[in-house]
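Here the complex is missing one protein chain, while the rest keep their positions.
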Amino acid sequence: MSQNILCTPSPVNDKEALDALLKDRRGKQYYDEMTRLEVDTAALRKLLNDTCRSRIRTWLEICVRCGMCADACAFYLSNEKDPKQVPSYKIQSTLGEIVRRKGNVDNALMRYAMDVAWGKCTCCNRCGLYCPFGIDMGVMMSYLRGLLFSQGFVPWEMKIGSGMHRIYRAQMDVTDEDWIETCEWMEEEWEDDWPGLKIPVDKENADIMYTVNAREPKHYPEDIAEAAVLFNIAGENWTVPGKGWEETSLTMFAGDWEGAKLQVQSVYDALDRLKPKRMVVTECGHAYRATVLEGPYWTGQKSGKTPVETLHYVEWVAEALRTGKLKIDPAKKIKEPVTLHDSCNYVRNGGLSQCGREIMSYIAEDFREMTPNGDHNFCCGGGGGLNGIGKYRKERNDGQKVKRDQILATGAKLVVTPCHNCWDAIRDLEETYKIGIRQSFLKPLLLDMVVVPEHLKPEKE
Amino acid sequence: MFNKILFATTGTPSCDAAARVAFDMAKRYSAELIIINVFGVPSRSFSQTVTDIRTGDEVDLHDDQLEKVKNELEKTYDQQIKSYTSCETIITVGIPHTEILRLARKKECDLIVMGARTSAEENENSVNRHVVGRTLQGVARSARCPVLAIGRAAASFWGGISNIVFGTDFSKASDEAFKFAFNLTKTFNGSLHLFHAIDISADPFEITKDQDGIEDQIREAREKIRSRYLSKMEGYSDYEIDVWEGIPYVEIVKYARESFADLIVMAHHTKKMDPEKAVLGSTVEQVVLRSNAPVISVNHPARQKKL
Partner (left out) sequence: MYNFLTGPLAWFSFLVFFSGILIRSLLYIRGLDSTLDRVTYRVNTSFGIKEAARSIFYWLFPFATRGWRTQPLMTALFFIFHVSLVISTLFLKAHNMILQERWGFSIITIPDVVSDCLTVAVLAAALVLIIRRIALAQVRILSKPSDYLLLVISIAPFLTGFLAFHQFGNYPFTMLAHILSGELLLVVIPFTKLSHCFLFFFSRAQLGMDYGIKRGGMKRRKAIAW
C-alpha cells in the first residue's frame, strides 16, 4: 500500500481521523494522495461477486445502446447535449468497465468513475423511466458509489460526511446534547408568541415521532420551532427523540453502506424505545429515501418497511389540511404565481407527487406546474450529495440549467421546495443565474396563513 | 448593572460605532465583554466551505481560518482590547442572528450591542439603506435581553447616560421596555422622557382634517402615560411627558434630538411583519437608523435581570 494518510480505503471512524481530514484545505492533499491510491483488485472482484447480481449484470448487458436515455438526463440537457453525459455512456464507461474487467481496473479508471458518479449524476433515477428496458442507471450509479467508497475513491466531503455519521450519528458535528439544547432554546424563544409551546423530547407512546435534518439544529433552528408550532396548532400528540433524531444520510450519498445502516438503525432504535404510532420526517428528500425507502433493507426489515408507519412532512401536511387539523385562512393564501419543485427522492422514488399538489390547492391561488412534473420532474441538481462537493461545483451549477428554464417557463417567482437539498440547490441556482426567484419550505408559508385557534394565541394587550 | 455584554461585530468599519459603545459600556459598568464574529454563512449544504460575510468569497472552514479571523478581529480592536482586559473573542460560522442569539442564551448575557447593518448588507442595494440589517432584525425580535443598536456614527459619541427617552406604543412589550428604562434612569439618576407619537400616517385623510380630534388623542395619550407608567415610578420626580403627532419614527427621532437624549428605549415586539409594512421594518428599526442616540430595544421580560 502506498503512503497515503488521508485518502485510504478505510472509512473514518474516529474524531482524530475526521479532524485530520477537516484540516486538509478543500481536500488538496486528499485528492493528491488519491492519484497514488492503489486499487485492491482482489477485494473489488470479491465485492462484485458478492453484490453484483443478475439485475445489474443484465442491465449492463442488454443495453442496446439506443441512446433514448439521453434526453431524460438533466445533466445531458444542461450541458448542450454533451454525448459524454448520456446516462448509458456514463454507466457503461464506469461500472460497465469494472464489471466486464471483473474488478481488474486501475487508478485512473476509478478516479474517472468517481468524477462521473458524483459529478455527473444525482441518482435522481429519471433515466430509468425513459429506458424501454427499464434500465435504471441511477440505481447502478449508487451501486458504483458503493464500489468506489470501498476502495477509497470518494470525494473529500463525502468521506467527511460519512465520518460524521459514523461518529456523531448526524451529518454534521451536532451531538445529542446540542440537539436537545436547541429544542429547549426554541421552546423558550417562541413561547411568548405561542403560549404553551412545547417540544417534547423522548415522550413515549406519542402519536408522532418527528425527526429532522441535522442542519436544522445546526443552522436553521427556527425550522424546528415552526414544526413545533404547526404540530401544536394541529393538536398533535408528538415528540422528538433525544437520540436517533437525524434522518439524513450522507453515508448513502457516499456509498458507505455500512455507515448508512448504522445511521438508520439509530432512528429505528428510537422508534423501538419511544413506541410512537407514526414517524414524520422533516422536509428533506434524501432523508426520506434513506430512512424510509432504503433503510428497511439496510437494517434487514423483512417487510421492506420502517418499523412503524412513516410519513414525509408533505404527507403529514396534506393529511392535516384534508382532515381540517390545519385550516388555512383563505384571505392569506399565496396570491402571487407559485410553483412547486418535486424532490426526486420522495416523489419519483417515493410516490408522493399528489401530496404536493393537494397542499398547493389549499395554500396557493395561482399554482403553476412545471413541465414535466411529478414522477417525471427533472432534478434540481442538488441531489445525490452534489450540493456539498467542492470538486464538482461547476458540474452541479451547469446541471441546473434545465431546472432554471423549467422554473422560468412557469413565470412564478416563488418556488416551494419541501426538501433541504432542493432548497439549497434552488438558492444556489438563483445565486448563479440571477433569475429573480426565491425558494421556501412549506413550514414558514403555512405559519403565515394557518388559522390559529383562540387558545393558542398570545394574550391580547 | 450590566454583567455580561455581548458585542456582535463583523470587524468592519460598519461596526466601529457599535464597537465604541460596546467597549465604553463594558468599561463603564465593569462588565464582561464577549465579542462574537459570525464570519461565514453556510452556503453549500454540508460542504466544508462558508461564504465570508465581508467579502462574499467562498472560504474554507478549518482551525487556521478561524485563528486568522480571530487575529484580524483582535487586531482591529487592539487598542480597545488592550485597555480592557475582561474580554473574550468568539469566532464562529452560521446564520449570524441565530449564532448571536444562541451565544447570548448560552452565556446568559444581559445586553447585546450591535450595529444596524453588516457591511455586506449595506452594499446590497440602495433600498436597503433605509432598512436595518436582517441580522439586527433577527436578533432584536427574538433576544431575551435588551439589544442596543447603533445605526449612525453620530450615535456613538456619548458621555454617559443622563437623558433617557422612552418611546411607547402602550403595548405589553412597551411595559417591559418601560421597566427597563425606568430602572436605568434610576441607576443613573437621570431624567426620563416618556414619549408617545400619535400616528397620523395610518389614516391621513380622516384625521388630519380634524386637529381637534388629534388633540383629543394627545390628551388621552398623556393620561394613559400617567396612569400606566407614573404610578410605577415610586415618586421619582425627574421626568417629562410628551405626546406629539406625526409619523412615529420621525417624531421620536426629532424628540430625542431636542431632549438631548443619550439613549432611546423602545419595545420591539413584532415577530411577524405584515409584508407591506416590512419594507421599512418596524418603527424601532427606523429609529435606530436615524437617531443620533443609541437605541435599546427590549422585547421579552424573561431574561431581564434585576438591575
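Which chain is which? They are A and B, in the order written, and residues in each are numbered from 1.
We take it that a contact is a pair of C-beta atoms (placed from the backbone, for glycine too) under 8 Å apart; a residue touches a chain by one contact, two chains touch by 3 or more.
Quick caveat: nothing in here was measured; it's all calculated off a predicted structure.
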Seminar exercise, completed: Considering the complete assembly, the absent chain touches shown chains A
Problem set entry | Which residue of A:120, A:145, A:165 or A:348 touches the chain not shown here | A:348
Problem set entry | Contact residue for the chain not shown (choose from A:71, A:106, A:204 or A:336) | A:71
Seminar exercise, completed: By the document's definition of touch, the residue of A:136, A:157, A:226 or A:424 touching the omitted chain is A:136
Seminar exercise, completed: Across the whole complex, the chain not displayed is touched by chain A residues 51, 53-55, 57-59, 61-68, 70-72, 76, 81, 83-84, 86, 88-89, 92, 128-136, 293-294, 297, 300, 302-304, 315, 346, 348-354, 372, 374-376
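Keep this in mind: only the chains that are shown with their structure count from here on.
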Exercise. Which integer distance in Å separates the CA centroid of chain A from that of chain B?
Worked result: 39
For this session: Going by the contact rule at the top, pick out the chain B residues touching chain A in the complex.
Result: 42-49, 60-64, 94-95, 98, 101-102, 105, 142, 144, 170-172, 271-272, 300, 302
Seminar exercise, completed: Listed in rising order, the residues of chain A that touch chain B in the complex are 22-23, 25-26, 156-157, 160-161, 171-172, 185, 188-189, 192-193, 215, 218-222, 250, 382, 387-390, 393, 420-421, 424, 428, 448, 459, 461
